[in-house]
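One protein chain is absent from this view; the other protein chains keep their places.
After this line comes chain A, so read on.
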């Protein structure tokens, strides 16, 4: 029985004459969806599998499908005669374009067997001379396959061998996903043996043998050249690899050294002469060992279940776990733009800027003063040989460990500067119809919502670096059943109870403008923004406000090093929305308060003439009362302010701080910090009144209801009922629950539903309001926001945070009843 080895990801071309049993072989050894048969594609195009005139189009489509499969990393088998080199060239091209290995499996049966089979098939009408020609082509092909680029060629001779053959899948050399570390990934050593020893010691590696905690060192290459002891470095690394306590990928310097050792012509530059001189002092067996070692190195590794990729010069996502000349070349040299810089060195293409992959890519190659994560990639070459330091990244903890170079061993061709590639965002990060799996759920953003959000985001919002979170919309409580009310605490509590929440906090709902505030001790990057990500006032006033917030936060002792993100309401409403209030709300009030008395005067005079207008007068009098209530409602949120005088912030949550999301803290914790801020600067901060409610205790609920009646009776907007557990509160099945439901006061709602909404017939109609869409939206935006905070905390690349914040803004384009 013959076993044939095929890489797990390959393009397999079956080669054989008509009747050689290709389709039977494919059926026996591969899944039907893995096999692309030319007959089948001819049928798709021409309704006739044997219509040779459709061949060109059929192969076009076959190549297209093969490309899609290979792009997705799926083994693909092409069932066609593949007897002519131009046909095979098309397949090799598709395989190379996707950096997978082309493999040929030749089915070689005697012409007579094939002819016998052909004759039994009624759809095959060609003559024996066709088979003869095919057979001739096959003979000619056999010698060519390897030259044409097929990395493996298996020839199965005779019907028996074909029938008995089995496939054995082999992993690619670069696939070491089974290794889970923990790892210590070490940057470019360049012959700095002393620093390497120091670093390894610091990392806990013994001089001989394996790490006591089972750690594995991973070298990113460029062990040699420039430095004082390249053979020493090689000796230590080779020893560690042999002992199983290290793995290593080659750098361009090893590559060049190996070429030299193999007797090839190479330029003796960039520190290679030093290495060669040092190797002169070594016994030839060692040099031979070095040569073998380098030749055995695999250009990149995929490690830790696919979460980590190590390559000397980095590796873009579509090359990871693939094998081709250009993958190897990228891993060794990176990509260059073709230009050269002022020092005559090639300008490198900033592939990390475009990197959107989920695997972290750790590499070296480009000396940089300090390693920085860029889009989930990090360069560890900290220029040890140039007098910098030798750096290791501990995985999965992502700590950096380094030792300083004892001295400058080699003068750099260009000064070491922070090459901070533009981490700018790509339009593709946000536009078009997008599916997001954000950890708390999944959502699809329709293209038109993204288009609408794009305009707001790019024309009016703060820079994405600053805008790390947007407040989610909030759903009102279920519609009340209590007579005279549209919203009432009883349904708010019922909502939370049915979501499985036991304890809630009722927080006074401030009627102002939602404001998100980011402050830090240093003040750099501080900002305050609105619900839609816009700056609040002019730059000067914003800065003045932020300085006061910062000062208070420091005094209150709630601001550690780094920054904190506060969720607040900016009061009074008129400070930001003055124009809107004048134009919309106060205008309606003024018109009503002028018109209704005039109408009542007319009606009184009509009545005085003895005509009966009682019913009409009553209606107008009721309207006058209602417009007075409406006017009182908006007036309650209007206060004179002058510049920042009279402007206050009511903080109610600390969303996050540097390196941490606070979604796991309960509201007691949040409000405690809010209280400390109020205590530190009572003129700037407004306290948030609150009441804790045990939802299993009717007495507790009754007290909160009374409290709400009192609050709203005095002109308050209402309250927000939140699960005590905090922003990340989940139900028993682990799903997020609404972070809060609002329960707005009876009088306040006149502003929203109109002055006369409290009439029984109107209330009846309004009770039919549909909350489903609003709730869905609120929960989705909440989840997206929490995910954004998580990603900020784990220092995810900017695009990963921005896509979520953008999604929140896009969700706001959903048509929802604005009164909810």
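Here is the rule we use: contacts are C-beta pairs under 8 Å (C-beta built on N, C-alpha and C of every residue); 3 or more make two chains touch, one makes a residue touch a chain; residues count from 1.
One rule holds for everything that comes next: contacts and distances are computed from a predicted model.
For the chain that does not appear here, its UniProt entry gives the protein name "Small RNA 2'-O-methyltransferase", which is one of "ABC transporter permease", "Small RNA 2'-O-methyltransferase", "Error-prone DNA polymerase" or "Iron(III) transport system substrate-binding protein". Touching the missing chain, out of A:146, A:482 or A:598, is residue A:598.
Checked against the hidden chain, the listed residues A:335, A:372, A:429 or A:694 yield one contact partner: A:429. In the full complex, chain A makes contact with the omitted chain through residues 422, 424-431, 448, 451-452, 454-455, 457-459, 462-463, 574, 578, 580-592, 594-596, 598-599, 601-603, 605-606, 609, 611-613, 616, 619-620, 623, 627, 631, 635, 638-641, 751-756, 762, 765, 818-819.
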